[in-house]
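Here the complex is missing one protein chain, while the rest keep their positions.
Up next is subunit A:
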């Protein structure tokens, strides 16, 4: 799970048969929603765990039940999640399954009908977010427009770029390039790198609209 050239700072999950099998299920248009949710959640869990692997630790000496000293370690800093409404919220449970009482901020970004550019509609973030490691949650990185805007919000609030982990299920190479041009020090944790975007700026092959499939259609 090292950085994948030529995409520095991208941590791609090991492409095991299991993972490829999970992706095949969620990409398939004939997959029913209960399965889509279950198998997406499994991938999300793997993404969160991979993200946690990159958090720094500090040595910690503890006493075991046999009264022996054990030199272990514990996490150094505090974390929080920030999800991009609505699709990003689907990843909150996966984060909570690993970090029970994690604080979760929200950002709503929508396309402005007049300018066709992404526009920030709403944000609600932990007050001390500048002191935290942040898991930015959005399942798909296509052009990177909303992710870039969300990351800008985080940096404006004082979060250090090297403390941001952007977790997503699928990204396009174009999206990764756009994103990295802006934030060379933010790490992306993903499970699939797709070839590109179609004329509607959808990922190809992608899996359709993640939010729609996870929430209602």
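As a convention for this text, a contact is a pair of C-beta atoms (placed from the backbone, for glycine too) under 8 Å apart; a residue touches a chain by one contact, two chains touch by 3 or more; residues count from 1.
By our rule, contacts and distances are computed from a predicted model.
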Missing subunit (named according to UniProt) among the choices "Ubiquitin-related modifier 1", "Mitochondrial import inner membrane translocase subunit", "Phosphatidylinositol N-acetylglucosaminyltransferase" or "Uridine kinase": "Uridine kinase"
Residue among A:21, A:158 or A:184 touching the omitted chain: A:21
Options A:42, A:86, A:119 or A:173, residue touching the unrepresented chain: A:42
Residues from subunit A at the interface with the omitted partner, ascending: 14, 16-25, 27-29, 38, 42, 45-46, 49, 52-57, 60, 62-66, 68, 70, 72-75, 98, 100, 198, 200, 202, 204-209, 213
